[in-house]
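See structure below.
One chain of protein is taken out of this complex; the other chains stay put.
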Amino acid sequence: MSEVKRPNPLFRNLTAKLAASPMIFIVLVVFIGSTIWTVASSFTGIKTLPIFTPQEFYDNWVGWDQYVRLWNTPRWITSITNLAIYGVLYSGFAFIIGFLLAVLMDQKIRAEGVFRTIYLYPFALSFIVTGKVWAWILNPAFGLEKTVRDLGWASFSFDWLTNRDMSIYTVVIAGLWQGSGLVMALMLAGLRSIDDEIWHAARVDGIPKWRTYLQIVVPMMRPVMITIFVIVASGSVRVYDLVLALTQGGPGNSSQVPSMYIYEKLFVGALAQGTAASSVLLLATAIILVPWIIVEFGKKSRS
Amino acid sequence: MKLTKLAFALCASVALPIMAQATELEVTHWWTSGGEAAAVAEFAKAFDATGNKWVDGAIAGSGDVARPIIISRILGGNPMGATQLNPGKDADDLIAAGLMQDLTELATAEDWATILRPKSQMDSCTLDGKVYCVPVNLHSGQWMWTNRKVYEDAGIAPPQNWAEMIAAAPALKEKGIIPLSLAEGWPIGLLTEDLIVAIAGVDNYVAVYQDRNMEMARGAEFAAVFKAIDEARQIIDPKTVVPQWNDAVALVIQGKAAANVMGDWAGGEFAVAGMVAGTDYDCLPGLGVEPVLGTGGDVFYFPKSEDPEVTKAQLAMASMMVTKEVQVAFNLKKGSLPMRADVDLSAANDCMKKGLEILDNGTKVFPNNSQMLDRDSLNQINDVMKEFFSDLTITPEAAQEQFAAIIEAAPK
Amino acid sequence: MHSVSVKNLSLNFGAVSVLKTMNLDVEEGEFVVLLGPSGCGKSTLLNCLAGLLDISAGEIWIKGKNVTWAEPSERGIGMVFQSYALYPQMTVRGNLTFGLTIAGLPKDEIEKRVARAAEILQIGPLLDRKPGALSGGQRQRVAIGRALVRDVDVFLFDEPLSNLDAKLRSELRVEIKRLHNQLGNTMVYVTHDQIEALTLADRIAVMKGGVIQQLADPHTIYNKPTNLFVAGFIGSPTMNFLHGKAIDGGTAFQFGDHRIDLSGYDGGAVGNREAAVLGLRPEHITVHATAPAGPSLPAEVEIDENLGADSLLWLKLDGQSVCVRVPVEGRLPSGTKVHLGLDIAKASLFDAASEQRI
Partner (left out) sequence: MTAMSSASTVTPNGAKPKPMFAPGRVLIYTLLIVTSIYYLIPLYVMVITSLKDLDQIREGNIFIPTMKPTFDAWIKAWSAACTGLNCTGLAPGFWNSVFITIPSVIVSIAVASISGYTLANWPFKFAEWCFTILLVGSFIPYQVFLYPLVIITREMGIYSTLYAVIFVHTVFGLPILTLLFRNYFASLPEELFKAARVDGAGYWRIFFNVLMPMSLPIFSVAVILQVTGIWNDFLFGVIYAGPTNYPMTVQLNNIVNSLQGVKEYNVEMAATILTGLVPLTIYFLSGKYFVRGIAAGAVKG
């Protein structure tokens, strides 16, 4: 019974390791495997069919050609710019609107459940539905603009959907409608996790309420902010269906986003171009996120 | 019974006796609207009559939605029995990978090369002398549709060609009518190609798209095309650009717009609205400039199967699709032109007859764009044209150069 | 055979060494307290004993068995946690029987043990309540009960009283002592509270920086601290430290201009030392109006703190603050000049460089 020898660390807590194996399998095979495949494919000239053997990669190798083409494509540049606009505005406003709504909801209001449901229900709807409905409402020909004009303001103009300088902002509007309720729910939960004593202390100190929120409560909500960031940021990088249903990337290419470019190229006989665009996104994400994730999540694990 | 006879004839022609038990074949396609579904039903009815079973696998949303699904299914080793796919270069990789059923034997036995026209459509199904798909119909995209009443109300004679339509535009605009309706996305690319055909001419179109004549692509003939597109974009108010092609056609039907450029499938919309060609509306092939017809069309591929029963049923289906009766029934419903010349199309409407006439003359028929350029390049041209249309700061010269660069870089 | 024996144990988290080559033997039935400031490694050591942390090197023996790599439940230990760690969704009975059920004990045996624990800890009426419905003291009792029913030889306590208020804490302290007397188990008890340590322990292990500084009975720890750290950590108010040097072959201590005779010092050979520290507990200094016989120093009263039973006098001595515990004899006004009598026999002398007791 007495074990004198140190057991092999590999088999320590073996059950835990076995239980984590589905996750490890998914990470190694799906995420890492797909990433390697994606990056490798981006250096080839493959068109419709994906390739998987080293020989095939060798036969189709073209070097940096796909990347040269990618960065010479105006549509890709527009897409990247739009992603930046959308990402910043969507994330920023989702945080602001979500926070303001959560603060309003936190004022001991009546019928809180009703308001919460109203703010949260769009999240249950798919992006396609969201895009379709907002395309309708924002359409100048029979939506908001026409309605207001019918009411008497003949000069009223709201043509963002068909205005190439403004179209990406309609995506932001619809996206916020769909997603800000979730941010509100997360923020509300965060607000309510703050100890009552903080509020008492702030009141005793005579700190105005808005300052208490901004300077004391918000910094205390760090963990929930991080969760929101992951949800919101990954959502904006992946934005696809919404743009497709709302503007189809138009007018022209003015509201294109990278995942539309990627998806199109992957499936219209320019697979390698699609994987090259994916690789760029991957690299950008990794550069921004990996150091942050390691710092943020590495320190919190129990050891 | 007619169908039994048909089935019998099929058996004989394929020279493969059909077994008693039904083989189920799943068929994927993206034909989900009323008319399309009715056309597919004709296929299904005829196929079921051969003793097999048509299992419908419709996926709406055009090829963009369906293509990944179709390719994934083939790649994943669980292919459908048959599938609609864009003809030409789209399927080349799949064929090269040996994933598609070779139909050469059947095509030779039934002499498709003779009975099906035009040759270009057969060519797109042929790779290295082998036949891999069945062309089922002909569609043409070079039509201008005008609402006669709108012009007459404005005191203008209904235009008979592109230039007249442009000339009438200012007067219509004053009356609050959209002179030319347009839909976002691929319809802009279609309009571009139609103008190339109408203004630069069929031969030059083929010279650039197929033979990659770069001198031509950068030359004066094409500069005139971009000039015409420039005129078109000037008369189009971006607010009136609608999301989908049928919305644009609907504007013409409702009299809110005067004209639209769209393929022959737009005729179905006018028919549904109860409008009569020649009295209520005009259909002008080749935009009224030159009666020409692109010969795009729908084709079916048959992914290879290990199961000989399935292969047998696939061949039966392929054979069924080109029989006279099925061709007539299918194309009348679909609003497209049959592949066979030896069929009776007295039920066709005026616009269809115009098309048939051009087809029978054979002189002004040219291959579809997807038979000449790969889809990736076509999409890139679309991207350029979409930008050119929506951004008035891009000069026609700049757009032409971008266009030429894509043609130059396109894989042969 | 030792009840618990730690041999050359060390623990590293990456490059950080948390426990450094540690040795500790606990006798059968002994009550050992691990005492130290937070971060000294005392809880970590306890977790290692319990098997909740894998050690980097060394061995742990419990009741003559090498349990270095055994599962916590196989080590014959029971453990009581600071936050009680009661399973919130189970009743008190469920909490007590959870481990026994896992061990597969027969039903009547489980019943017997629960009944016994309930009797000892007087928690019988609480058995069917959930932890949420219990007071802090009751929860702590249940937590002890959970260790008790395991019928083990060694109890491990991880700051079990820190979450309680002062009154309850002193009550439960007595109860734990009583429990130990009654059961006679070996107990290893972690705390940062020296009162708990001094009152409960048979032996105290004072820890700092992952090293046991001194392991001894409370009396020795208090009176003969092995180094400056232990001397300063134990006792409240803390020991007074006078920095000076040992002169005249170690027979005297020079503090500023004052010379203090060390002939009564109860320690090792002092010898001459350039830097030394003389430690005197507040109760080992007396206050006199005039210089008393034996070693003494002049000082000036700063504050007189009346604690009821006695007073704490805070004095200034050559610019240094000194605290003295004196019987209450009326207040000494601030600024009063006094003489301090030093009980050198009870003093501790440290080498300033090595910080070790001489």
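A few points about this structure:
We call the chains A, B and C, going by the order they appear; numbering starts again at 1 in every chain.
Everything that follows uses one rule, which is that contacts are C-beta pairs under 8 Å (C-beta built on N, C-alpha and C of every residue); 3 or more make two chains touch, one makes a residue touch a chain.
These numbers were taken from a predicted model, which means no experiment stands behind them.
The undisplayed chain touches these shown chains across the complete complex, A, B, C.
Set against the missing chain, the residues A:Pro140, A:Gly181 or A:Gly252 yield one that touches it, A:Gly181.
The chain omitted from view is touched by exactly one of A:Ser157, A:Ser193 or A:Gln215, namely A:Ser193.
Residue A:Gly113 is the one among A:Pro54, A:Gly113, A:Gly152 or A:Pro219 that touches the chain not shown. Those residues of chain A that touch the chain absent from the view are 13, 15-17, 19-20, 22-24, 26-35, 37-38, 50, 52, 101, 103-110, 112-113, 115-126, 128-130, 132-134, 136-137, 142-143, 146-147, 150, 177, 181, 185-186, 188-194, 196, 199, 209, 221-224, 226-228, 230-231, 233-234, 237-238, 240, 258-259, 262-263, 266, 271, 274-275, 278, 281-282, 285-286, 289-290, 293-294, 297-298, 300-303. Residue-level contact of chain B with the missing chain is found at 26, 29-37, 40-41, 44, 54-62, 65, 68-69, 72-73, 75-78, 80, 244-247, 254, 265, 268-269, 272. Contacts to the hidden chain, counted on chain C, fall at residues 47, 50-52, 71-74, 77-79, 81-89, 98-99, 102-103, 131-132, 146, 150, 158.
The rule is simple: only the chains that are shown with their structure count from here on.
Contacts between chains trace an open chain of neighbours here, each touching only the next in line. In terms of Cα centroid distance from the overall Cα mean, chain A ranks first.
Averaged C-alpha coordinates put the centre of chain A at 38 Å from the centre of chain B. Between chain B and chain C the centroid-to-centroid distance comes to 89 Å (mean Cα coordinates, whole Å). With touch defined as above, chain B holds no residue shared between interfaces to two or more other chains. Per the touch definition, chain A reaches chain C in the complex via residues 1-7, 12, 303. Against chain A, in their complex, chain B makes its touches with residues 64, 67-68, 71, 75, 89-94, 97, 184-185, 238-243, 374-376, 379-380, 383, 386-391, 409, 411. By the touch criterion given at the top, residues 13, 54, 59, 65-70 of chain C touch chain A in their complex.
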